[in-house]
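For this depiction, one protein chain was excluded, whereas all remaining protein chains were kept in their positions.
Labels for the chains are A, B and C, by order of writing; each one numbers its residues from 1.
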Amino acid sequence: MDFELSASEEAFRQEVRDFLKENLPPPRERGPNFLSEWLTKVRAKRWVGFSWPKEVGGGGGSIIEQAILKEEMALAKAPPLGMSMMGLAWVGPGIIQYGTDEQKQRFIPDILDSKVTWCTGYSEPNHGSDLAAIQTKAELTADGKHYVVNGQKIWTSLAPWADWIILLTRTQFDVDVKHKGITCLLVDMKTPGVEVRPIENMAGDRHFAEVFFTNAKVPVENRLGKEGEGWMVTVSALANERSSIGEVTQLYDKLDTLRDLVKRSKKNGQPASNDQSTRRRIAEFEAKIAAMKYNGMRYLTKQLKGEPLSSETSVNKLHRASLEIDMDDFAVALSGAAGLELAGGAEAVDKGKWAKASLGWPNVVIGGGTPNIQRNIIAERILGLPKDGSD
Amino acid sequence: MDFELSASEEAFRQEVRDFLKENLPPPRERGPNFLSEWLTKVRAKRWVGFSWPKEVGGGGGSIIEQAILKEEMALAKAPPLGMSMMGLAWVGPGIIQYGTDEQKQRFIPDILDSKVTWCTGYSEPNHGSDLAAIQTKAELTADGKHYVVNGQKIWTSLAPWADWIILLTRTQFDVDVKHKGITCLLVDMKTPGVEVRPIENMAGDRHFAEVFFTNAKVPVENRLGKEGEGWMVTVSALANERSSIGEVTQLYDKLDTLRDLVKRSKKNGQPASNDQSTRRRIAEFEAKIAAMKYNGMRYLTKQLKGEPLSSETSVNKLHRASLEIDMDDFAVALSGAAGLELAGGAEAVDKGKWAKASLGWPNVVIGGGTPNIQRNIIAERILGLPKDGSD
Amino acid sequence: MNFGFTEEQELLRDQVRKFMQGACPLSTVRKIMATDDGGSRALWQQMAELGWLGLVVPEAYGGLGLKWVDLTVVLEETGRGLSPLPLVSHTLAAVALARCGTEAQKKAWLPALASGSTTATLALYDEPNWIHPDAVTLTAKNRRLVGSKPFVADAGVADLFVIACRTEAGLSLALVPRDATGVAVALQPIMDRTKRMGTVTLDVVLAPDQFMALADDDLAYLTDCGAVAVTAELVGAAEATLAMTTAYAKQRVQFGNLIGKYQGVKHRLAEMFVDIESFKSLLYYAAWTVDDAPHELPRAASLAKAYASDAAARIGIDGVQLHGAIGFTAEYDVQLYLKRTKWARPAYGDSDHHYERVAALGGL
Partner (left out) sequence: MNFGFTEEQELLRDQVRKFMQGACPLSTVRKIMATDDGGSRALWQQMAELGWLGLVVPEAYGGLGLKWVDLTVVLEETGRGLSPLPLVSHTLAAVALARCGTEAQKKAWLPALASGSTTATLALYDEPNWIHPDAVTLTAKNRRLVGSKPFVADAGVADLFVIACRTEAGLSLALVPRDATGVAVALQPIMDRTKRMGTVTLDVVLAPDQFMALADDDLAYLTDCGAVAVTAELVGAAEATLAMTTAYAKQRVQFGNLIGKYQGVKHRLAEMFVDIESFKSLLYYAAWTVDDAPHELPRAASLAKAYASDAAARIGIDGVQLHGAIGFTAEYDVQLYLKRTKWARPAYGDSDHHYERVAALGGL
């Protein structure tokens, strides 16, 4: 067991730090062209698609280096490495693994160059978490040149701004198990018959949308993988989530802010930092975040050794879900009536950011598979307990 | 809404108090004959089987009076009203409802006079909480005079001391639903072929036992209800649990003891009564106990109005389960290393009573139907959610 | 002994429930939420005609002279319907007048409050999370009240502010009409738009009869009444959340089964039921003590509000979570209840405050 980095890893960390020092001015000093210049620079460093093979234009970076890169970026609160979050997280790796050479040439450079952004069309109205139950229909035209898509997706995040969507469709309905007969298509959002309707959430944001498909024609060469193999393509893509190092850094950062709030707050007429239960809550948050950190390192070590990761990542997903709900809610409760005020309120705490965040957790908690689903995954895949329901 | 008692109810409470003042000396002053004299006296008052009809020798008391009686007895920490707990709680009411005149004459007076004690043979090794799945077999002899019983019961509390057992047996195996084909027998524990093997629990007590039946012959006149009606007889008997007024009084009493312990204890070098989280835990216990009290009164009021009680009693059962586990465990944890010492330990807290009690909760928590079963009962019977499993 | 409601009370409950369903359903609530001041004169007038605005005001002053147990019945139903109307703050202002006012003050104000011709609100503490006489800091000197009162409930629609302050005579309640010169009201954006709060800025000289003495006991009593009222609305709101979530669990299919078949869902719903039943019982007892055993009120109110504050906040969050993604869309109603539970948690004392008080009352 060794928590020191090797000399070359330390050198890489230093390289990232030097880069950030030189290229990341404080927010107030950033000009209108800052973001595009930033994206060009990190692309030139090959830090976009850092872990992707060099052949497709990625960085070919190691897992450890990737963790270092994520950690330093999060510590510096740097802008993202590339604008297509979904493209970099899932679509790109999916195309690299299952795409044709033409698809790779057509899609990968645009993702890396932040020219094209992607969204993911998985969930449907009647089976949110049960992806395999999708009903959106894709029919091959008689000439075999197009799929005609009809159906509806929902909870598609970033859809209002995305250029392309990776779409799960059903090409076969008479299947013995629902995971069969699913086909994955890459669809231009400007295709006639594709309509986006944003959904407002309880915090007043519109990050998610419904996407409707009405006789939308998708060229057959935009199918990713073979017909009927869409489930495998998707599962592989979703498995591409790496360690949660960056998340942990963000949570530590949030914990610092929360500690700072405690130091500034009063409770029952006394400094809140004297309040025993407040102190304990903060320490409990720290314990969970630290557990995520070292859990992540253990799982990373497993990967480095080439051992297959089972579903251990669900452990950190559960911690993250509870932290997402509890930390903001704690901040709101700590501040009593003032905690309820939103931005613009005379007594609003930290410009209402905690109040707003306390309404925003479902994006993370439900979006990534509900906690109950994570518990089932652990119980069934790790502990080997029987499946529930009549499946 | 009115929490005052009527004049006659107040008079009854006074009567109970006067009786206790006169007939319940402090523990040290109680002679060797105290208990039998006590039992004779409360029997003479008709307070044994207080709610049973007068025709069978009961007290014919009202629900409110019964609550008053239980509360006053619990407050005074009086001995029980009669020695056959099970006989008074379940067997007697069952016989009154389903028994023949002969059975009533034969069994009821002995229960009321504390001459005969009963135990209940419900659970079996392979289906603890799933009573309807029992396999203990009763076959009618060719002459129709006896049932021959073979099988095994388990978790039979008080079995080592009981004179009689109320026994669930299966008289028919080829049934479409498992609740059918069950027959209820009243069995003398001295019957040849009945063997009791006490079970030691983790606290070192032997309140429970396995009971084995090997060709035990039970006269057919000791069948309670008709053949195949045993499930109905049992369900009615178990439904005879009344409000939990006495329990609440005991819990308040325990809370007082716990508060007293807090006042005597130190934690981190300071009086534990200054410790904020300790104070909050005590207050949370009080809130749960108070909730049980007023829940009980609401449900009692429902009964008084003649409204059918659904499964609301599960609410208090869940509170009681958590209180049983948490209060003792809290006391143990409060005292640090000293909390681990049992009776006789040099530093043992309150002669080790909390330590021992902290190992005794399963008697209550599991015995009365596990918390998960109570949650299912509420979810299915009150909220109307579907049954789980493949039932 | 009778821990149930009378037939009259059940009729009252039906009446309020029908009013909420008919005149003020959630679609109407949302319209009121979208207004600037958060009010609806028309609906308020209907409530006034039904007598609910003076429910616990003595008959001698134009009220119905009913008890807090009756009020509880009304508030459970307004809470169930997530009423944005200022019934709680208005009633508390009336209770403050009835308790602290002189005969002349009561005669001057209570009939107007009972009839609804004046809408009032009560504002006690200047600190967002401190329930204590020292948390009243706004000060009047020579009857001139200068400063601001934050977190004033229903500030957008009140005509009369009953405001706790300090004067040369000690703690007092000032009666400040909204239209007095030197009174300015700024509504604050808060997460629950059915419970608008505002800041009242003051530079106003009041007449002697616009002050009432406020003993520490009175302040505690009014706070306890507030805790009881908020808890009563929470019972209705939590039951509505449970009902919506249970109904959803009975029709939503995931992985081939109704989600209501999974114990992960069933058991959480059962626990919600356990909690609601429990703080409801604690509430009923507390409501009874207001009129019939006031010496028991402090402990009873604290037990009820402490239990309800945390349990309801959990129910609010889990109600959304069990709905999955649909639950947190703005157009779905369950998230409105989540916001209400967050609003109610600190109102008149959070669980830390009330459990601490229970511990102290228990001799610790």
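Throughout what follows, contacts are C-beta pairs under 8 Å (C-beta built on N, C-alpha and C of every residue); 3 or more make two chains touch, one makes a residue touch a chain.
Fair warning: this is a prediction, and the values are worked out from it, not measured in the lab.
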Chain not shown, its touching partners among those shown: A, B, C
Sole contact to the chain not displayed, among C:Tyr262, C:Tyr284, C:Tyr307 or C:Phe328: C:Tyr262
Chain not shown: contacting residue from A:Ile111, A:Leu300 or A:Ala357: A:Leu300
Of A:Leu24, A:Leu39 or A:Ile64, the residue in touch with the unshown chain: A:Ile64
Contact footprint on chain A, counting only the chain that is left out: 1-6, 9, 64, 259, 262-263, 273, 276, 279-280, 282-284, 286-288, 290-295, 297-298, 300-302, 304-305, 312, 315, 318-319, 372, 374-376, 378-380, 382-388
Missing-chain contacts mapped onto chain C: 262-264, 267
Touching residues (missing chain, whole complex) on chain B: 123, 126-130, 133, 154-155, 199-202, 204, 208, 266-269, 275, 277, 325, 329, 332-348, 352, 355, 358-359, 362, 365-367, 370-372, 375-376, 388-391
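The criterion applied here is as follows: only the chains that are shown with their structure count from here on.
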Centre distance in Å when chain B and chain C are each reduced to the mean of their C-alpha atoms: 41
Chain C: positions in contact with at least two other chains: 261-262, 265, 352, 356
Residues within chain B bordering two or more other chains: 276, 280, 388
